[in-house]
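And then chain A:
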Amino acid sequence: MKKVLALTLSLLMVLTFCVGCGGGSDSGADGDTIKIGVFEPASGDNGAGGKQETLGIQYGNKVQPTVTIGDKEYNVELEIVDNESDNSKAVTAAQNLVSSGVSMVLGSYGSAVSIAAADTFHEAGVPAIGVTCTNPQVTADCDEYFRICFLDPFQGTVLANYAWESGMKKAYCLSKLGDDYSVGLVNYFKKAFTALGGEVVEEQFPDKNTDFTSYVANAKKKGCDVFYSPVSIEAAVNIIDQAKAQKIGMPILAGDTWDSNMVTAAAKGTDLDIVVTTFYQEGGNPEFDEGIKAWMEEDSDALTNNGGNTDLAAVTAMGYDAYMVALEALKAAGSADPADVLAALPSLEVKGLVCGDVTFNETGDANKTEAFVKKCNCEKGVWEFVKKQSAN
Partner candidate 1 sequence: MKPNRDIEVMRLSDITMQFGGVVAVDNLNLKVHKNEIVGLIGPNGAGKTTAFNCITGVYEPTNGSVTINGEVVIENYPQGKMKDTYKGRNQGKYTESKAMLPDKVTKLGVARTFQNIRLFKGMTVLENVMLAMHMNQKQSIFGAALHSPLARKEEAKMKEEALELLKKVDLYENRDDMSTSLPYGKQRHLEIARALATKPSILLLDEPAAGMNPQESDDLMKFIGRIRDEFDLSILMIEHHMQVIMGICDYIYVLNYGGQIADGTAEEIQNNPAVIEAYLGVDE
Partner candidate 2 sequence: MSLISSWLPYILAGIAIGGQYALIAIGYTMVYGILRLINFAHGDVFMWSGLIMVYLITVMPLWLSIICVIIFAIVLGTTIEKVAYRPLRTAPRMSIMISAIGVSYLLQNVALYITGGLTKTYPSISWLQKTVDIGPATTKMVTLITPILTIVLVVGLVMLINHTKIGMAMRAVSRDFETSSLMGIDINRVITVTFVIGCGLAAIGSVLFFSNYTGINPMSGAMPGLKAFVAAVFGGIGSVPGAVVGAFIIGICENIIKGAGWTTFSDAFTFVLLIVILMVKPTGLFGEKNIDKV
């Protein structure tokens, strides 16, 4: 027994030594490299979305691997960490990024983990740019958190407006227990929709649930006109399956998460009516589309992470934009020090991005006024642009 103890202890020391010697710098710039942290889920409920968002960031890094600050050209290195879509793992994951000396952090997909990590970034004074985390709480109390996407109140209202304008009067709202993203979107949708005069039936499903039979049946039983379920891609696939099996007979409405090739793949060959709001429509920037597709064809890992085909998700485009914003911020700051970057961010104005220009308001949110409404062409299994919808 003693031997095992001895072994463990010595292993412990060796490991500490190794890690300690791994070297780390305090400034963010280590010689010629600048580190940008990528705080995204690679597993868990939001793993699929997180990977697609990371793809955009990685592509950005491939297109623009360097940044010139002052007169010096620095290599940009991505420090990617998996937050496992889990609030309790998010804090240590974030701490990992901070400890490795990043200048700033991008992410995450899924608001809950961003909220959980906000304190860590705040304490370390490292700025973070949310890519597609739409819950208002992310930036509300954290001066370090910025974001380049629209917010849930906006998106929820947009969806409610769309539903009301399409003549729907009674909505079935499904969210996931403990998921800030879906709970938030349902909440804002409910507010806007009832204000317009609509009626809402609300239900929640527990973690790890894959059986959506009863939820679809409930929506049918209650005589709803629309099935609103702004949930994760994982759940979306199962919902589509059940909706198809039970002939749901009403349109399905969802938020930006559903804008994914996995959803179109699941819906292909059905007669469902799926409408989503999102940040970007493929074809909006042909040059970007072609570039990233070519990259994915080349890189088999990237292709797998995108779900096996080259259909673009809006979050990928957003990831790309976030990376470009990060580079601009570094340039504007004139240094790789997190504090300087933080100081430069509020007044930053970035143009020429894939999903539209970015400026930040006083809470650190992007000023966005319109969302894309897309509809699934279930015959071909692709998204089709419907219109741009605003909140008013």
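To be clear about the criterion, contacts are C-beta pairs under 8 Å (C-beta built on N, C-alpha and C of every residue); 3 or more make two chains touch, one makes a residue touch a chain; residues count from 1.
Inclusion criterion for the candidates: all candidates are chains of the complex that A comes from, given by their letters.
From a predicted model like this one, the values you see are computed outputs, not experimental measurements.
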Of 1 or 2, the one touching chain A somewhere in this complex: 2
Partner candidate 2, residues of chain A touching it in the complex: 41-44, 47-48, 51, 82, 84, 177, 203-206, 208-215, 217-218, 220-221, 233-235, 237-238, 241-242, 244-247, 262, 265-266, 304-305, 307
